[in-house]
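Apart from one protein chain that is not included, each protein chain of the complex appears where it belongs.
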Amino acid sequence: MSSESNLKKVLTSGQFAVTAELGPPKNADAEVIRTKAKLLSDCADAVNITDCQTAIVRMSSIASSVILMQEGLEPVTQMTCRDRNRIAIQSDLLGAAALGLKNLLCLTGDHQKFGNHPNSTGVFDMDSIQLLQMVRMMRDEKVFQCGEEIKGREPDLFLGAAANPFADPFEFRALRLAKKIAAGAQFIQTQLVYNVEKFAAWMKAVRDLGLHEKCYILAGVTPPKSIGMARYMKNNVPGMDVPDHVIARLKGAKDAKKDVQEEGINICVNIINMVKEIEGVAGVHIMAIEWERAVPEIAKRAGLLPRP
Amino acid sequence: MNFCSQGNYDNMTNSNEPDIVAFCCHYTAYACSQDLQNLPRLGFPENVRLEILPCSGRISIIRLLKAFEQGADGIYIAGCKDDTCHNVRGSRVAKKRVDYVKDVFGQLNIEPERIEMFMISREPNRGFIEAAKEMTERIKKLGPSPLKGK
Partner (left out) sequence: MIIGERKPIREIIGMLKGIKNILILGCGGCATVCSAGGEKEVEILASIIRIDRKKKGEPVETNEKTLARQCDTEYLEELKDEMDEYDAVLSMGCGVGVNFLADMYPKTIILPALNTSFMGVSEEQGVWSERCAGCGNCILDKTGGLCPVARCPKRLLNGPCGGSQNGRCEINPDIACVWQLIYDRLKGLNQLEKLQEVFPMKDWSSSLHGGPRKIVREDLKL
């Protein structure tokens, strides 16, 4: 097993990177992960494993990551600030590194109100930016958050964060990305891109600050599986920008009695081809939750296969 | 015709007619008749005890509760129609207080219909009499207050 992160290797070599995503099961069955892993093998450089996304209880990201690793794929483990305090997070990350995990996406986390346990406390001992700082210090300065020295092997993790080019205040978003990078983010995965124009405007602001040279930016993309899904994302998911022409295109396919899912895949491929041309975009992050079999098809049609 | 500011509403009349207290604003009462002693002749039920307020918005929650505690089978407020209240918002405020007491009644398993808000035109009209009659009929159907005889 190579001691360096494969994702890091691909990105530092200057090749266009591809990451995918996998949601762990709402039960204790490792087989679910193994099945999904097989669908994603050979079409991504690393695969994200979400951490109780939308505050819904699922198998932990670290445990799922280890299972994924056993299937021969490289995981991007995710850690939110919602469920664990600084003691638990540092402890979990020592374990993650000891188990061979190499990539960590640092997130604040969806509020518990969205999930299936809305009555729980939300820990939020820190936010994603403070989390990045803490993990970077563990790795580079070999210290715990309290300042105490880590004697022996420190956790060596390739650090990432999320960014939302479509949230408000728009003019502050690039500056906030700068903070994340200063705190330790080495790669960024953005919120889903449907509005390529707005994404390009954000990338310009990012380039003006020179941030594209300080970290690797991967554009998030998702194939819309149905008109209903596209509408839901447009109207119900905060921080998402789904232009009307996307929904119109899906409707057009339905009206012409064509396969809507096919159209969804094509929309995704088109977006990948467009963002590839934007200066500073180092890769794509393909999220096809509960539609993992679409990912190899998308990667193929976008000319992203084979992976290095 | 009895006017009363405080007191016991138990058995105001000696019949099986319900004991009802009506808090009325000055304007709605006089829209009906310039002389309030005339009201029985216009058909105003004997079992309704009238209490005049300068504005229906002056009614306090405690006054409504106490009327019920002291024996009323039903209570209502008659105020001006929402857009014509002489004091702009008085009847709207009164309605909120009636809704509050309805909620209290609901929580105590007492029929919320025992208290009501009527918004009546200030033009000369019989709305004032109709409200009293309607409430009397309603309370007759509901029966005496659950506090009576206890």
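So that you can tell them apart, the chains are marked A and B in the order they are listed, and the count of residues begins at 1 in each.
Simple rule for what comes next: a residue touches a chain if its C-beta (ideal position, glycine included) is under 8 Å from a C-beta of that chain, and two chains touch if they have at least 3 such contacts.
Nothing here was measured: the structure is a model prediction, and the numbers come from that model.
Looking at A:L7, A:A162, A:A219 or A:M233, which makes contact with the chain not pictured?
Looking across A:L7, A:A162, A:A219 or A:M233, the contact with the absent chain belongs to A:A162.
Using the document's definition of touch, tell me which of A:L104, A:I129, A:L157 or A:M203 contacts the absent chain.
A:I129
Identify the residues of chain A touching the omitted chain, counting contacts across the whole complex.
Touching the missing chain: residues 81-82, 86, 108-109, 111, 113-114, 122, 124-130, 133-134, 145, 162-164, 167-169, 172, 175-176, 178-179, 182-183, 191, 238-239.
Need a quick check: the contact residues on chain B for the chain that isn't drawn.
Residues touching the hidden chain, for chain B, are 61-62, 65-66, 68-69, 104, 107-110, 146-147, 150.
Quick note on the criterion: only the chains that are shown with their structure count from here on.
Find the geometric centre of each of chain A and chain B from their Cα atoms only, then give the gap between the two centres in Å, rounded to an integer.
65
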